[in-house]
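Chains shown are a subset, placed as in the full complex.
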């Protein structure tokens, strides 16, 4: 054995996948905090338990969010991580960077922090991993100077994110990047100054493939889709067939609505678009031959979240189709109405989906002014416990 | 646990400066502690409006009120509250009001 | 004082010219080889993307190295993906091969496209969080070392998305992953009655418990946990620091399968419990690695083309899944939370195994 102080972690330098241990060691060369992180982590590997204390509430002036406080429970052993807060930096939409901007981030972080980052956090922020309370404000000042701002944390709007969309994808039915960016800019106050019952997440995917997992991970999911016929290029369809694609087996048979027919004889593909539910499968398999329909917009869904407290939720359709063009007034108005209802009625630590579930979808729809449509449900209710509104009841005096 | 000296008394606080013995809170504590959170000068009526509301609510319900409630009940908008308490209602105002450290959602 | 509320830098300034020119006007794409996408614009422009794996936890110096690469080959333009991979964006086809060559020389895995296993979404673990039941980066590294070839080769029936979350908060949003690795506690929290009255809000703590296991003890301003009703979710600890729950001997990992997010073919699905518990065995979590590998291999051997893990299981049936993988079915697999009845088999339609 070596006389390494981190024999367990050293094991994780081996193997073909990039090693986070190497990263920490690299930073540790310059940064005592990174070195103590390594040492504390080794202890965790030995003890099989974390060595951070609970919580921590620190921040920068004028903001209530953007920093996660963290303190070691063994400051005696690891004094350089006694305080080891992370700063959540709002990423540029779509996670696009020019290197000069990235380098600036690195410089700032070398100046103020551990030299370790997460690119990116699973909400999407550029996470600067580990600094002390004293460095928070100066670090923020430098970030701001460099054109960066913090992302969300706490009971705030969290940093919205978007799929790469129109920047690099042929299927984008909406401008996911612009919508996300405009939402981020418009709702700055909500991001920085927590004022909701709990966190609120917005994600934008420009088609139903949902490359940012909007439907699973956001309280409000905006997902591109289209109306009308899928655009078919018959020649390219034949080209796929010629190239050996089994169109019946790989496309038609897997179409969830079985609305496609491939005729081997005359080598044509017929799509009964009225039955298509725009699942994207056929387009995914034959991108060169099929394109989304021309009338484009988004479905809006709400309620998605991880399990705590009532169990995980996938988002629910509340608007089947909304045209989305700048300045996205209809969308932002709707978001405002939704947040207002939630903020007014939600209990502490109650996500939007849980509130709708507790009070009933009908109350939500009425409050935000949306009509009930069958697209909102997999199927109508099976239980007979139906409420009627007072105005629907015959008011004749009951004997 | 760190200990902090304010106006001649010593208080146990956590790393973030939150009081660890809630019954030791006093108006003097709040006044003396204000500077720690970047408040310049003595606490104003508006500061006290927030602090008193927080304490009253906490005593009645055992929890800190939600931000919307604070805004509504104190008549101070969020912007003003951040002016009064630069580190915000959770970190700043609750700390001075001697409430348990807000947890949950970070 | 710093300017506040400026928001992130405008992404448009970071788009390479070819993207600005073809913004919203891409016509189709091809995967020319694992890790290399070719997007063709309506006007015939061609953009190459080279995708490489990242450990996500990056040192500034390493980021600078990545910047060097991007400057050499991509005029300084790059992006990160929603699963933490790095994408080099090239307008010039001739620079693709040299870039890949240098990447490989520097041990950057190129891949993660198409029917492969791409990077694992994951979380903080022992590196930075206060509630983890396991580490995050360690198991990810150990698993991806083992599944490496599936990253660099598109040799699976469909996409396989693996995620890890180190506690039930599920920051890795593992609830809809083909394979999810989830840290779990297995012993109830231990309220510290001396600290609790000063650091916790009783109503919040009581409300935090999904199963109603916590009762407020008003007199002593503390709480009592009914151990029989506690399923160790740790949510009470999240809101009340005086209820530690970590337990080195009983914390560990559970494995979940069959979730998906995309709407392609089938609707999005939650992941379902496959293995209730595997021990925390650092530094390389061999039991976890073996379990994940087994699931991947059984899936690869049996599923049809384009069939996601969950779609395959839905087709052949869960009883068949357990038979083929050799995973034991237990009473823990049977739901007993609020929507449990929806998961019970209400038909005689089933297979023998």
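Some points to look at:
First chain written, first letter: the chains are A, B and C, and each begins at residue 1.
In this section, a contact is a pair of C-beta atoms (placed from the backbone, for glycine too) under 8 Å apart; a residue touches a chain by one contact, two chains touch by 3 or more.
Computed from a prediction, not measured in an experiment: that's the story for all the values here.
Written as a formula over the displayed labels, the whole complex reads A x2, B x2, C x2.
In the analysis below, only the chains that are shown with their structure count from here on.
Per-chain CA centroids place chain B at a distance of 38 Å from chain C. Distance between chain centres (mean CA atoms), chain A to chain C: 13 Å. Each of the following residues of chain A touches two or more other chains: 53-55, 61-63, 68, 189, 348-349. Multi-chain contact residues of chain B (touching two or more other chains) are listed as 18, 63, 101, 103-104. Chain contact summary for the complex, chain A toward chain B: residues 53-59, 61-64, 68-69, 71, 83, 153-155, 189, 193-199, 343-344, 348-349.
Partner chain B is touched in their complex by these residues of chain C: 195, 197-204, 208, 238-241. By the touch rule above, chain A contacts chain C in their complex via residues 8-9, 11-12, 14-24, 26-27, 30, 34, 37, 41, 44-55, 60-63, 68, 70, 84, 86, 89-103, 105-107, 109-110, 115-120, 122, 124, 129-130, 137, 140-141, 143-145, 147-149, 161, 163-164, 166-170, 172, 175, 177, 181, 184-185, 188-189, 192, 208-213, 215-217, 250, 254-256, 278-281, 284-285, 287-288, 306-312, 314, 347-349.
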